[in-house]
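All protein chains but one are shown in place.
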Amino acid sequence: MAELLISISIPDWLAHTIAALVQCGLLLAIALCSAAVGIWLERKVSARIQDRLGPTRVGGKFGWLQPPADGLKLICKEDIIPAAADHILFRIAPYVCFCATFCVFLALPFANGWVAVELNAGAFFLLAVAGLEIFGVILGGYASGSKWSLYGAMREAAQVVSYEIPLGLCVVVVVILTGTMNLVEIGNQQAGWFFNWHIFHDPFTFVVFWVYVTCAVASSNRAPFDLPEAESELVAGFLTEYSGFRWVFFFMGEYASMFVVSGLGALLFLGGWNGPIPIASLLGLTPDGGDVFGWIGNLLGMCNFIAKAFAGMTFMIWLRWTLPRLRIDQVITTCLKYCVPIVSAMLAGVMLWSFFLPGGLILHVRSRYVAQPPSAVQSRAESSITAEGGCATRNTMDIR
Amino acid sequence: MRNWFRNVYQAVVTVSLALWVCLRYWFRTYNPRRKTFTEHYEYPELPLEIFPRFRGFHRFNLTTCIACERCARDCPAGCISIGKRRVEGKKGFQVTSYTIDYGRCMFCAICTENCPADCIYMGSSYDLSCYSREGCVVDFARLPVEVAWGRATLNPTAVACSKVVVEPVHGGPNA
Amino acid sequence: MQAERAQSDTVEFDVRTDEMLINMGPQHPSTHGVLRVVLRTDGEVVSEVTPHIGYLHRSAEKIAEKLTVRQYLPYTDRLDYLAAMNMNLGWALTVEKLLGRRVSEKTRHLRVIIAELNRIASHLVAAGCFGLDLGSFTPFMWTFREREKIVDLFEEICGARLTYSYLLPGGVTAGPPDGWFGRCEAFLDQFDPVIDELHALLTSNAIFIKRTADVGVLPPEMAIDYGCTGPVLRASGVDWDLRRDGEPICTEMYDGYTWQVIAPTGGRYPDDHPYPPVPPEAVVGDSWHRFFVRMLEVVQSMYLIRQGIEKYSADDGELDKPIKIKEKLPKGEAYLETEAPKGQMGFMIVGDGSAVPWRVRIRSSSFCNISPLPELCRGVLIADMPAILASLDIVLGEIDR
Partner (left out) sequence: MNARNIYDLLLQPFKPWLTGHDFEAIDPWIEVGGEGLPEIARFLRDQDELAFDMLHCVTAVDYFEPDEKKAAKVQWQPYLELIYHLSSTKRRHRLVLKVKLPRWKDDRPGELPEVPSVSGVWSTADWHEREVFDLMGVRFLGHPDPRRILCPEDWEGHPLRKDYQMPTEYHGIQTR
């Protein structure tokens, strides 16, 4: 975009600034929309599960204007800062929380090449920045000057820090499989039919996916791991003293981070923007067919990606309204005693598997018994070795 | 170790079972015949269905009340007070006020049990509210005629009517 | 217990920690009303618990000294408002004991039906709130939905949805309307599968088991010592139910009914039931058992209701009329405990020859059930506090009276 602007003789610095602003605006829109839709989804799904209807009034039959209405109401609420609170930190915390989540969107590709910042180490960046979110929560909990909030913050710290480990390991599994940390590349490697997705690569990745789901739920503080704001124990945890707009920011941060972890999960395991059926490539909507076709194909891919991310969010919501909450020691136990060993074992398994059967289970069987390999495989990009990765290189030629 | 595997197995099985039960509910609610449970009540739009024995706000028949004060004596909360006046040349009393303090009434229907004239019974209104404790006091003698005579049930409009204080046009003879 | 171990660990490692005093309640989502519990905590570990009650004290006993027994009946609704029918029944039976009266067979059967329906309603709230306090919101909605149907039945029969004032001393205000028993049975039929769903969502759920099994273990001796009654006592393995073991006036209400007292005596439940097995982690007297006993009692209540409907329809006697409002009480005192859903609800009436009792004493089940809370919560984690509290199933209206 910057190049486009420069080409119509706009100064360099201005062009880059405008481009950055436009991209930020787009991402912010996506982040906010995902939060809004997430909130709406949460209310509707929880209502259906509980034999209710959920919002029905605001904005027609389905109450789809409920989130903006909620936001409006919350803005109108009295903004209270407790006397015992650390005023500056108390004010900063929600923005830290939201900004951290927003930063993650920077590296999140929505379609082939549609990413604000295409990083070599995208997966790494994503994990690192997503971990910043707890900073806001801890700040908020600490600065509230309330004991319940402090408990929430401490729980958050303990929980998220320990869940970063299995979460990271889950990502490492995919990195080993693909040999790259570039998220765009990881997405591209899963192009083609749904059995190209990493989740179906082999039984180990299938298990790893579910471990990833567990950890993702835990790291975005959703039930059954919503201990920082466990309402039946800690009143509202770190949110206890927050009201009005600051509370909205925390809330949007939570839903946006739900979107992020779901999106990351889709990217790593569920083929990213590649649909179960490669419609785009079957119809020739690839960059090879021309810019416009490529653009339409990417748009389709983006729809795919967003649909998957929302499916992930729906699953998290569904999970939340089904399960009781774990206790803090059990949360840590689940992480260290169950998730970490399982994912470590699976890591070893994946390594061995990709050594012996590098093509994955279904592809391997297919390539052995079916003469014609799927066309998408041919268009698959050659694997690349990143500076950070440098582990197993995947040779796509083996499949043929 | 066996325990470890059992725990994992248990967790996976029971969580999936629970998810399945919830999913079933989720989709069952889309059945147009079943609907969601709350969909059967469209409260603010449509009034709730009320059973004939419902003990709502009272209905009181001013015309038959003989001001015997049995209801006021029987009331456990002491929320009924009756004002009465002898009528010259006639038997019995005239009821000048019949107040029920709904801030105290607990809708136990004891007042209706022993009424010799059958002039008080439980009505079917349930949605009456006010902003002050004084507003909870309803004087049935001041209600609009059809309500006070027991033909209509106590309703917000009627109560509002009864609360209107009619000021004299001038400040009285000494003003 | 696990949490005790956790506490001893902190001592072993000799980590210097500060204790913190936290106020849980009177406004807290999981104290089931205006209960205030002061926690002394060391990190997540609760080292001392002090319950403070009395925020809902409405001088119920003093009010009774000004009203006749018939007039006082609406006030008994407000003790355990989740099981107002059972409160009415307890009061009615106590008055009848003092007056030396017995009701007709037909009234007796109606009372059984009503009391057991309310027992189901109350246990449903207990189960739902238990789920809610563990962070599972959905069962709460489902149980309240089922309770709503029971409340509808009650509304139809007595005209109120919470404070029923229906089972009066000497009889009932009015018999059930036409078709009421049919609707009652229809409710029971559709309620059957819901129990399975609740079991799927809570009882057998791995997380639920982890959260409740071996948490807040109340040994039988301690339960008896603290006067815990009802499901709390039975979950500790004491086979004690006033419907079977109480005074004649209670037990003869259930004459001719077949049902079982649910108590895991020796760790086993009496019946072969289709419900989930006892998990190996569970210890008799822990929160899980308290929950499970309630869930099984619901099923027993359903048996009782079905039998009651049969017996009521077969009986061609008359329903009794309640006592007069100014019925004179004899001199003397009568104390009677009945098996309310939350435990044994006792009323004592001291009559002095007038219509107004000289003194009324209400012995509430929740009051006794909550009193071992400081013992149960010593050394548990904060998250276990709501779980234990919810498993005791308290109603503050009854505790504070």
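All chains are identified by letter, namely A, B and C, in their written order; residue positions are counted from 1 within each chain.
Here is the rule we go by: a contact is a pair of C-beta atoms (placed from the backbone, for glycine too) under 8 Å apart; a residue touches a chain by one contact, two chains touch by 3 or more.
These numbers were taken from a predicted model, which means no experiment stands behind them.
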Need the list of shown chains touched by the one chain that isn't shown.
C
Of the candidates C:Gly346, C:Gly379 or C:Gly397, the residue in contact with the absent chain is C:Gly346
Considering the complete complex, identify which of C:Val238, C:Val278, C:Ile309 or C:Ile394 is in touch with the unshown chain.
C:Val238
Selected from C:Gly179, C:Gly256, C:Pro277 or C:Gly332 as touching the chain missing from the view
C:Gly332
In the full complex, chain C touches the hidden chain through residues 53-54, 57, 59, 61-62, 97-98, 100, 221-222, 224-227, 238, 240, 245, 247, 332-335, 337, 344, 346, 348, 350, 358-359, 361, 363, 367-368, 371-372, 400-401
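As a working rule, only the chains that are shown with their structure count from here on.
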Using the definition of touching given at the top, classify the network of chains in this structure as line, ring, star, complete or other.
complete
Which whole number of Å gives the spacing of the CA centres of chain A and chain B?
52
CA centre of chain B versus CA centre of chain C: separation in Å?
28
Counting only Cα atoms for the centres, state how far chain A is from chain C in Å.
46
Specify, in ascending order, the residues of chain A that touch 2 or more different other chains.
49-52, 321-323
Residues of chain B touching 2+ other chains?
7, 15, 18, 21-22, 25, 37
Residue numbers of chain B touching chain C in their complex, please.
7, 10-11, 13-15, 17-18, 21-22, 25, 37, 50-55, 74-77, 106-110, 113-114, 122
Residues of chain B defined as touching chain A within the complex
4, 7-8, 15, 18-19, 21-23, 25-26, 29-30, 36-39
Going by the contact rule set out above, which residues of chain C touch chain B in the complex?
67, 70-75, 77-78, 138, 145, 148, 152, 155-160, 163, 165, 173-174, 177, 197, 200-201, 204-207, 209, 325
